[in-house]
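All protein chains of the complex are present and in place, except for one that has been dropped.
So, subunit A:
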Amino acid sequence: MSLLSLNSMKTNIGQYAVLHDVTLEVPEGGVFVLLGRNGAGKTTTLRSIMGLWQPSPGSVLFNGQDITAMHTADIARLDIAFVPENMGVFGGLTVEENLILATAKGRFDPARLKRIYELFPALETFWTKQAWALSGGQKQMLAVARAIIEPRALILIDEPTKGLAPAIVDAMADAFREIAQTTTILLVEQNFEFAKSLGRDMAVIDDGRIAHSGTMADFAADTALQDRLLSLSA
């Protein structure tokens, strides 16, 4: 059984239909990559899973449980974390406060905190700094750290490499590889090289529909398919 199933999901934003028919199976474990051009519906897919926009009709099943009509907070309590495209860090809160807010009981598990310090040493350095003062890369680290400060079954990550320096992107890739050993990641990404280095399974969304799904190895080998589904000229 898949960890996450999207069945004929349709989502409207205002009067505009953004997702027309999204059907997707995300298996448990590893990194599942959702690729697509700008405006194809990647972000809307993640937000619909989180209940931030209501899909109708269609359904979202998580571990077999229908979460389509659930409140965002209740979905998050099923151990689903969301790292939005704009990172969603609270600028007026310190790094510590941003992280403690994401803990279930308001206190840190020392082992997990140690792991976060190892993955993202900058967060320990700027522990008491307000998040607005961090660089873009550090904010992204904080957003990802917030997603893994508690054990999660699934992490939805929206374009984490956007606007980041190559060195930070490499560090982020290493972190995701380690996180994916214990948690399933659904990664939305436009940076194909980054996605290719991480993904085991993948799908491509185009104009609100799943246009292709399969293994990353097969997709990476098929340049004609990549050109057709991802190139700007197509």
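To be clear about the criterion, contacts are C-beta pairs under 8 Å (C-beta built on N, C-alpha and C of every residue); 3 or more make two chains touch, one makes a residue touch a chain; residues count from 1.
To be clear about the criterion, contacts and distances are computed from a predicted model.
Per UniProt, the protein behind the absent chain is "Amino acid/amide ABC transporter membrane protein 1 (HAAT family)"; the candidates were "Amino acid/amide ABC transporter membrane protein 1 (HAAT family)", "Phosphate-selective porin O and P", "Hydantoinase/oxoprolinase" or "Peptide/nickel transport system permease protein".
Annotation: of A:Thr72, A:Asn191 or A:Ser213, A:Thr72 touches the absent chain (contact as defined above). Taking the complete complex into account, A:Leu101 is the one of A:Ala69, A:Leu101 or A:Ala221 that touches the chain left out. For the chain missing from the display, the contacting residue among A:Leu93, A:Ala153, A:Ala211 or A:Leu225 is A:Leu93, taking the whole complex into account.
Take subunit A: the residues that touch the chain left off the picture are 50, 52, 71-73, 76-77, 81-82, 84, 88, 90-93, 97, 100-102, 104, 106, 130, 132, 146.
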